[in-house]
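Heads up, one of the protein chains got dropped from this complex, but the rest are sitting where they should.
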Amino acid sequence: MTQSLMTQGLELMLYGMGSVLVFLSLLVVLTRLMSALVGQTSTELSATEPQATPANREVDPRTLAAITAAIHLHRRSSES
Amino acid sequence: MTQSLMTQGLELMLYGMGSVLVFLSLLVVLTRLMSALVGQTSTELSATEPQATPANREVDPRTLAAITAAIHLHRRSSES
Amino acid sequence: MTQSLMTQGLELMLYGMGSVLVFLSLLVVLTRLMSALVGQTSTELSATEPQATPANREVDPRTLAAITAAIHLHRRSSES
Amino acid sequence: MDPIISLWVASGLAQISLGQLVMVSISLLLLYLAIARNFEPLLLVPIGFGGLLANVPGAGLALSAMERATLLGDIELLTSLSAVLGVAAGSPGDVLVSLYQQADPSARASVDALVSAAGYGHGMLYSFYQVSIASGIAPLVIFMGVGAMTDFGPLLANPRTLLLGAAAQFGIFATVLGALALSQYGLMDFTLADAAAIGIIGGADGPTAIYVSSILAPDLLGAIAVAAYSYMALVPLIQPPIMHALTTEAERGIEMRQLRTVTRAERIFFPLLLLILVALLLPSAAPLLGMFCFGNLMQECGVVDRLSDTARNALINITTLFLGLSVGSKLVADKFLDVNTLGILGLGVVAFAIGTASGVLMGRVMNRLSSTPINPLIGAAGVSAVPMAARVANRVGLQANPQNYLLMHAMGPNVAGVIGSAVAAGVMIALVR
Amino acid sequence: MDPIISLWVASGLAQISLGQLVMVSISLLLLYLAIARNFEPLLLVPIGFGGLLANVPGAGLALSAMERATLLGDIELLTSLSAVLGVAAGSPGDVLVSLYQQADPSARASVDALVSAAGYGHGMLYSFYQVSIASGIAPLVIFMGVGAMTDFGPLLANPRTLLLGAAAQFGIFATVLGALALSQYGLMDFTLADAAAIGIIGGADGPTAIYVSSILAPDLLGAIAVAAYSYMALVPLIQPPIMHALTTEAERGIEMRQLRTVTRAERIFFPLLLLILVALLLPSAAPLLGMFCFGNLMQECGVVDRLSDTARNALINITTLFLGLSVGSKLVADKFLDVNTLGILGLGVVAFAIGTASGVLMGRVMNRLSSTPINPLIGAAGVSAVPMAARVANRVGLQANPQNYLLMHAMGPNVAGVIGSAVAAGVMIALVR
Partner (left out) sequence: MDPIISLWVASGLAQISLGQLVMVSISLLLLYLAIARNFEPLLLVPIGFGGLLANVPGAGLALSAMERATLLGDIELLTSLSAVLGVAAGSPGDVLVSLYQQADPSARASVDALVSAAGYGHGMLYSFYQVSIASGIAPLVIFMGVGAMTDFGPLLANPRTLLLGAAAQFGIFATVLGALALSQYGLMDFTLADAAAIGIIGGADGPTAIYVSSILAPDLLGAIAVAAYSYMALVPLIQPPIMHALTTEAERGIEMRQLRTVTRAERIFFPLLLLILVALLLPSAAPLLGMFCFGNLMQECGVVDRLSDTARNALINITTLFLGLSVGSKLVADKFLDVNTLGILGLGVVAFAIGTASGVLMGRVMNRLSSTPINPLIGAAGVSAVPMAARVANRVGLQANPQNYLLMHAMGPNVAGVIGSAVAAGVMIALVR
């Protein structure tokens, strides 16, 4: 209960660093497992990939304006 | 006061659905009226339309950069 | 303490307008001083100018798309 | 206490409950539907993820500071809390929480001070919920953005279609009755307010459903929002059989007259007209429809493009993010894992079906009574679910007649349905609260 | 109570007052000016719409929870409230509200608990006002965005023009005196704080006017903001006659020497210099000018473009939306339909006129004293109203001399006017509060 500050600090280091190592080691294992499992089932997900969402189908009107303006300007410059 | 729940529900249905129908029917009438009235007075409003606001007069600098870059790139590609 | 409202107003005008004039006059003097000082030391700052930050190095993907599209469209239109 | 024991006791593994496991599975299912099946992903991704976060054992992210203190606090804190609330030490946490909720302001202030001194703050999701939903703000801001994205052109060109949007709201009120019947026969346990909130699922309009249930039935909000968004995604499956059953091949093939062009002035006056009508007839719908009209006016008036652009982009996106996480915070076992949730899910699909049917039937009636032809299929779009239901009407119409492009015609009842369910919401709030 | 009677009693038609009708008309007028006449639409569209919402009868969107309870609550709730506040049952609502405002903290907490238990929350616009204006945040955030949009180049090239921005603030203080004179003679009823807030209209700077009146005269905020933005839109009408009256044709035709280029370092140091001067001389102006300088520094330093871009786009737009609606919440009959509002509108135009005149006269003085020529017209831009006043100066100059491009020269006094009125605001807050 009345440990010195240094003892508390050493404990914090021990358990803290231990937790970080255990956590990330587990994550290594589980990530490999996940990659192995998902490699086989991922066809379904990737099948939906080409379906763009409404959000990225829209083109920024200003960008469109920029395209139009660029082409227009260019035509004029190449005509002259 | 001590109506059954079902009676309260029936009342809610009656008055609720009634309100929705009355409200939207009124809106039909008023919308037609508005369209009829506004058809004659709308010249004034549409007269101001071409005056762009400051907000849409500004061109996004990146868009401008895009135009410039596009033209520039094109010129180089058409020169070669 | 029991000044009339008008006296308070006159005082507010006197001290308020005085403060505004003093403040902005001081700002004139200090701005000139700053411009004079900075003119000599500004080489260092301007030297860093060409180093773009990550923020403005990135090009908006949609803008890029616009450039590409513009060039592409143009090529097709000039081919035909 | 030994740190390794502290860490174990604080870990999720030591604290997880069966209910949390089930809720995690449900949240993952929602994420699956959103990501792999494209079920309203803009809402269901944040809702599903919020559900995961809300069920992190031992974190209490969806709890208030007081609830977190009773869950995570040490014996000393619990004893002090019991003393302030005038109950024996060792009383269970939920007793303390319910006493706190009924306590007088000064006792609550003392509890708050104790809890805060012990280092417990509100959980992250609880804060999000309070700011975005309990305040009512998030659904209103989203409605403003929806207004800025709404085109009233087709409605203005053919105002009669407003009646289709009215008829389709019958699904709402029929469902209210259904919910009450389930209670009457003792199968479920819904109050009138609960039933009203459940009915609004039939409005097929997410922000309206969340707004109404945050007022009338906050405990059911999770289930109601999940049902509303899920069924909106299922509109292409739910509606066509009903549309086929209630129309003849000839009716489905009816081509409609091309819509007239609508002037800018009409577009500007319409939201103002709608707001004034709301103000005069149904003030309780004013927050929802007011923000909706505001967004639409900004869009149509053409002089504040910076603002309308922000309302339908950055602002609606930010709000959707936090709204979704906040709805997810209600996906907790003690509120969601309940027979009532099954009832809500069942009633929700009934609401959609009845709404679709009444829209289509009203379409048939109008077609008979009117001089210009009306394809009854566009009545199905009256449930709202913008723009999904209008697309469904278009597709079914094309099946019957390959020249029959109904999309623009269906957009009229589609946006009318948004107005209709907001009006229905206003009536509910006025009569039930 | 019969539902149809509930609905009627709750409807707007049954509750509308003459005052609300007038305020609705005024709000529609503001929308007309904004949309059809392009009067500062970014502010006047939200303000006008906020005014409409604030006057929805029976909704109480601009009221606090307590005010809504006294307006909409049943007899039982009102009796309980009267009991807590120690007044006879049946006391009118406004008595209860004013007692509540003076009550001690514990009585207020009890009232809050009662009101909340009865289901009354703050009105939507009331919440917006508290968060955006009462907190002081929204005008400051807008000022940051304005800073990020401001180009101090012309000012740095010709710092003398700061004096024109100083002189034009005379309109502010003359108007304060005018407002007090009206009170002295019993025509109006303004306190010193009211008069100071009204004077700031002459600063021709919306966020500054809103910031000052939220501190010194919250009740007048609606009228002051409306006057400030309306007259800013009227600058092209108000200023030219005064400019013509106070200058000769020859003076108006004076061409000015081309401005030198300004280095990046000068642009970076200027906002810091300004902030330090504010810190040393006038801390009460530090919030306003601090945020202004922060926005400008972000813009000019060139290394945080993401942030300055957000400050002058998404963030300022979101803030403007809610600021406008919040200002609109003050467009309610009991605060706006008052002879004082007429006084404010009258004094506002006087403030603009005097500010313009003093700017022009200072321009003449400086032209005489200075070795390099100064066109006195650019003094009129010292009132701020960026960039409208600078454009007006340019146009009047071109009329006198078709080679005379004053726009860039007028931008110096124009942004100096922003600094000047923020300094004046600081003095007011320091001396009056």
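For clarity, chains are labelled A, B, C, D and E in written order, and residue numbers in each chain start from 1.
Here is the rule we go by: a contact is a pair of C-beta atoms (placed from the backbone, for glycine too) under 8 Å apart; a residue touches a chain by one contact, two chains touch by 3 or more.
This one's a predicted model, so the numbers in the text were calculated from it and none came from an experiment.
Only one residue from E:25, E:106 or E:372 touches the chain missing from this view: E:106.
In the complete complex, the residue from E:282, E:325, E:386 or E:400 that touches the missing chain is E:282.
On the side of chain A, the interface with the absent chain consists of residues 4-6, 8-10, 12-13, 15-17, 19-28, 30-32, 34-35, 38-39, 41-42, 45-46, 49, 53, 55-56, using the contact rule stated above.
Touching the omitted chain from chain D are residues 3, 6-7, 10-13, 15-16, 24, 28, 31, 34-35, 38, 41-42, 45-46, 49, 52-53, 55-59, 61, 106, 109-110, 112-113, 119, 121, 124, 127, 313-314, 317-318, 320-321, 325.
Where chain E meets the omitted chain, the residues involved are 104-106, 109, 135-137, 140, 215, 268, 272, 275-276, 278-284, 286-287, 290-291, 293-294, 297-298, 301-304, 306-307, 309-311, 314-315, 427, 430-431, 433.
In this text, only the chains that are shown with their structure count from here on.
Taking the CA centroid of chain E as reference, the farthest chain centroid is that of A. Separation between the centroids of chain C and chain D, computed from CA atoms only, is 44 Å. Our note on geometry: chain B versus chain D, Cα centroid distance of 22 Å, whole angstroms. With touch defined as above, residues shared between interfaces to two or more other chains in chain C number as follows: 63, 66-67, 70, 74, 78. Among the residues of chain D, those in touch with two or more other chains are 268, 281-282, 303-304, 306, 427, 431.
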